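Below: one structure, written as structure tokens.
All protein chains but one are shown at their positions in the complex.
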């Protein structure tokens, strides 16, 4: 896909997951035992054969920078092209914090203009799915579209998720004919996936026009306004979509990964999900381990009981500990006879002997990074 | 040199070279046909076998980031350790722009503390020299010194250079007994080279103490004050030193490179000076070329006359052009019959046919990047 | 290229006959180990962790997978600008080429390669040992002793000493005699096959040895004895810690099982001495509600629906419901069907085992030395197959068995 430049807008600081996003952006939030949320958006591009990817970051970008490094693990540390990370204030075009997606994109317009590609694929990170974009680009070109946006039918999603999203109406030809932004009671059937393809020159023109009017939101100030004047097409995505825009959604979608079909679709079908390689040993199960329905990363040492849970790298579960319906992030430890249920432990948390933490499925308890309880 | 952590403080924005530092830090200023000033400080560390290097940057760090990339060209793109670049606001410890060297170092103290090394070598960039630090570290340890600073006898240097520098007095045992900062008429004989070795824990303590008193300058607020309470030793450097703290010094020291002995010392004796590899073809001399006493980088095409000059990569000199005593940076072009004398052209300058630019040796004409004249 | 203090030469040429079918299509150092590693990972990681950034891997037997596995050396941080890892096969000089004739000859044929780096010391390593060792300390010892050569030794039980090359040393650990598998060992210091040499000294011995038609061109049998008889200064460097030569199926199996001991005999969890390997980019492993996993190592990308006891489950393995894996090593990407029992077995890479099979069942009530069963790479074992204890089976044999069966069937019909 030499024609497609990838851009990931990871400056989405309107998405907050309680303590989990206190010191990291949503893009850097750990998910699925060994990944970060951005791994999906980035791997989708790499698996589509996209060779140049720019990532726009905003506040708390440190953990994201550490995670991405020079892009080796995505094979994007190339001599020409590869991975470009834009910290705020980085581009000489930028004038401070981004008010919205238009500011964010505009700040890297020089990078986009200089690229060799004709089209730009822009994606966010908090919509998690695995997909390759060959067909979308073909669809875009065949339709002679100005913009092609990805959408999925909303069925199966909860009202919570609509509130922070855009719903669209698509006619029989695939043209997007109407949109509603963050509705409480949506009239339309399709959720916009924060991902679109656009010609480089058109993007340049639209961003400039929008900025010159003092506006800053790509969906509200560009897509919605231009529905009739531009040919905006919708590409229907039929796969699995996780929209991680709240702590509940985060919890629920992690638990989804215990379903083998969903794992198959996310991790295998569209190619591997690349992530930072940590060189950790395989997981070790002791004589006392009792593990049921869990996904477990390398480096775990399990001497206790774990059920319906997600264990990240290097987690230690001591003898007699009982863990149920929980997410335990990297290097956390649950000591002897502690009981956890419906809990999210951030990284490097220590739960001392015989402590209990019980949350509810619709209100999981969240423990901040490094806490000792 | 597994015991030594390298830190380059490239936040030196008190050093300004007219238009040349308008959009780049002094560390990123081009020098010697194919280098940037920071290449020397960084290569010194790499050639000393230092494996982890942190670089502190401040404003205009974009060209520096592009130049360094992930550190491949210095073999510092390692799995563990290697090159760490700290943009301002990058560390969660930092609270804004650095007031001075203490702020700069303090902002990366977490990085320093976490390192495996026992000692830290801190260096600036605008003092250009080629050296390896094995003997300095041995000297530091043998003396049981608290801090060891590098100095060179001032003879041969001009009064201009003292004004922005520190001069020191060293006793027979090598102890630094007095210092004077930016003197107009110096009483001491030795110039401090902005480079020192210190124990990691001591550095931590001193920075914290200094910051807690609201002070910010490492030389004035730490070195000078602690002359008696700490064992501060001077290590005498006997090699070639270029102190690039003004446009005149910049011009003069570039011209120094036409001296073969100086080139031998800078580029060969202490190991190669690594820089960004650009994959440019060798230089091409036409039938009409007449070149005398010049250093010329790859990628130049020379069809005219050049004397006593420094040509950077990709420079084009057309037929009949006459260039003398000048520095022509990357991708600049001098068209037919133009005449340049005592001129510094920044990158991508175009001098049209038959234009003349004549400066003076002590006042070279400087043309900004991208200018067309 | 700049001068290097020390470069390592890793002998990875052996065919590894004693690993049976495992090395039929695979160089020994590329054999999987410990769930997600290959044998060579340990030596390469030791090099990186010891600060040795230039490693020549000498290989002539089926190096393809090894070559691809090593690739650009990035997983071991050996993708260096100046140095890094090089796979060194035999090559033609002028009109003739010759294969490596012994460990010493393999180094000797690569004198030119080594000279490029102009090293002071050379570290000779084997590609089939499992251990963690800081070579920089051994080199430091070698330097301090002003030795011409230093040999790493491990203290064995005296009764085992007759299976090793034994170093007889003076009080200062200087070696005065070397005995290959002595009947009456005078010492328990066994050579680990790890040598440091002053390169200039070794080079001369290699050149001389090459001209000696009677020599087997082997370090232990020829070079070291020759150096000793010339009065060269050779020291023994005592190594303490876990070390295992995994040159036989039995020792490979045992060394894998050692990883399951708790507290560990051989600890891979030390963050200051990571073992690096090529990562496959697989998702985390999944333990199903029907699974029962105890005393096991389980690697990324596997899915377990059955029972696992005291076993190593490698990357990408699938174990279906109601199956039982006991005291076994399941190598990468093997797939085990439903209701199958596997005991005391090594199941090689990409093997498929059907439903209702029994592989290597241990006779009831008898506790004696484990007799291993081995299913070779890519073999497809049909449903309801019984593989008896101690057998070694690969896909070609399976075809033979099948043909035989067809023949029998034909003949039966003909009758």
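Per-chain residue numbering starts at 1, and chain names A, B and C are given in the order in which the chains are listed.
As a convention for this text, contacts are C-beta pairs under 8 Å (C-beta built on N, C-alpha and C of every residue); 3 or more make two chains touch, one makes a residue touch a chain.
As the structure is a computational prediction, the values presented were derived from the model and not from experiment.
Participant: Quick check: which displayed chains does the absent chain contact?
Facilitator: A, B, C
Participant: Which candidate, B:158, B:182, B:286 or B:356, sits in contact with the chain we can't see?
Facilitator: Within the whole complex, the residue contacting the unshown chain is B:286.
Participant: Using the definition of touch stated at the top, determine which of C:74, C:103 or C:150 touches the missing chain.
Facilitator: C:74
Participant: Name, in rising order, the residues on chain B that touch the hidden chain in the full complex.
Facilitator: Against the missing chain, chain B presents residues 32-34, 72, 258, 260, 263, 266-268, 272-275, 277, 279, 281-299, 301, 311.
Participant: Considering the whole complex rather than only what is displayed, give the residues of chain C touching the chain that is not shown.
Facilitator: Residues 1, 15, 59-64, 67-68, 71-74, 79-81, 84, 86-95, 97, 99, 110, 112-113, 116 of chain C touch the chain absent from view.
Participant: Could you list which residues of chain A touch the chain missing from the display?
Facilitator: These residues of chain A touch the chain that is not shown: 2, 72-73, 75, 78-80, 271.
By our rule, only the chains that are shown with their structure count from here on.
Participant: Taking each chain's centre as the average of its Cα atoms, which chain lies closest to the overall Cα centroid?
Facilitator: A
Participant: Compute the centre of every chain as the mean of its C-alpha atoms, then state which one is farthest from the centre of chain B.
Facilitator: Between chain B and every other chain, the largest centroid distance is to C.
Participant: Express in whole angstrom the distance between the two chain centres, defined as the mean CA positions of chain A and chain B.
Facilitator: 41
Participant: Would you pick out the residues of chain C that each touch at least 2 other chains?
Facilitator: In chain C, residues 74, 276 touch at least two other chains, as defined above.
Participant: Check each residue of chain A and list the ones that touch at least two other chains.
Facilitator: 72, 279
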